[in-house]
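Scroll down for the structure; my scribbles are underneath it.
Of the protein chains in this complex, one is absent; all others appear in place.
For chain A:
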C-alpha cells in the first residue's frame, strides 16, 4: 500500500477557509444537493448489483425455473400422458415454487444483511430518512425480482406451449397467458417484498429466511398431517390458503373447489405485505439502528 497523504489543497484546488466569521469555517467546493428518493434509489441499485449474493440467488432462481420447467416439459412431452385440454402453462408451477425460495432469500438479504454486516449504520448516516431507505430498497428489489421472474416464467411458458402441442394441451387463452406470466411473477415478487419487510423487522438473515420458508411451506405440511376429523375445516383452510395452493391458482388448476380463486391470491398477498410494511416502517422509526 502506498504512503497515504493527508488531503492537501492540490486534491481540491479551491479548498479555502471562508473569510471573517466568529469561528473560522470551511466551505466545500462540492455543491449542496437537496436529495430525494431518486438518490436513494440510485444508491440501492448500486448496492444490490454490487454483491455476489444477488447474482447467486438470482442465478439459482433462473436455473431452477428454467431447468425444472424444461425437464418437466420434456418428461411430459415424451410420455404418452394426455393433458386433456388443460393449458400447458401449468407445468411452470414446480420450478417457480422452488425458485420462490431464492426470491425470499434475496428479499430478506436486501434488508437483514445490512444489520448483520453493520452497513445499516452507514446507510442510515448517509440517508437519515429511514422511511426513504426502506422505500428505495423495496422499489429496487421489487423491480429486479419482478423482471427476472417475468422473463424466466415467460420463456418457460413459451417452451411448454411449443413442446406440448402434441399432448392434447389446449391453446392458452389471453387471460391464462396473463395470469401464468405477469400474474404469477407479481405474486412471487410480492412474496419477496414481504420477505424484505420481515427481514427489516427481524434484522437477522437466517432467522427471517427461516420464518419465510415456514410461511411458504408450513400450512401445507401441517394440513397434510391433520388426520383428525374434528379439524377438517382447519385443514381445509390451511390447505386452500397455503402459498403453494394460492400460487397454483394462477394456472387455474386450483387443487380445491372452494377458497381463493381468480386474482384473489394477489390481493390477499398484497394486503399481508402492506400490513407487514406498516409494521416495518413503524418499527424502523422507533428503534435504534
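Annotations for the structure displayed:
To be clear about the criterion, contacts are C-beta pairs under 8 Å (C-beta built on N, C-alpha and C of every residue); 3 or more make two chains touch, one makes a residue touch a chain; residues count from 1.
In this section, contacts and distances are computed from a predicted model.
Per UniProt, the protein behind the absent chain is "Multidrug ABC transporter ATP-binding protein"; the candidates were "Alpha-ketoacid dehydrogenase subunit beta", "Cell division protein FtsX", "Nitrite reductase (NADH) small subunit" or "Multidrug ABC transporter ATP-binding protein".
Screening A:59, A:118 or A:271 against the full complex identifies A:118 as the residue touching the chain left out.
Interface residues of chain A with the unshown chain, by the touch rule above, are 1-8, 11-12, 15-18, 23-30, 32-35, 39-40, 42-44, 46-47, 50-53, 113-114, 117-129, 286, 288-289.
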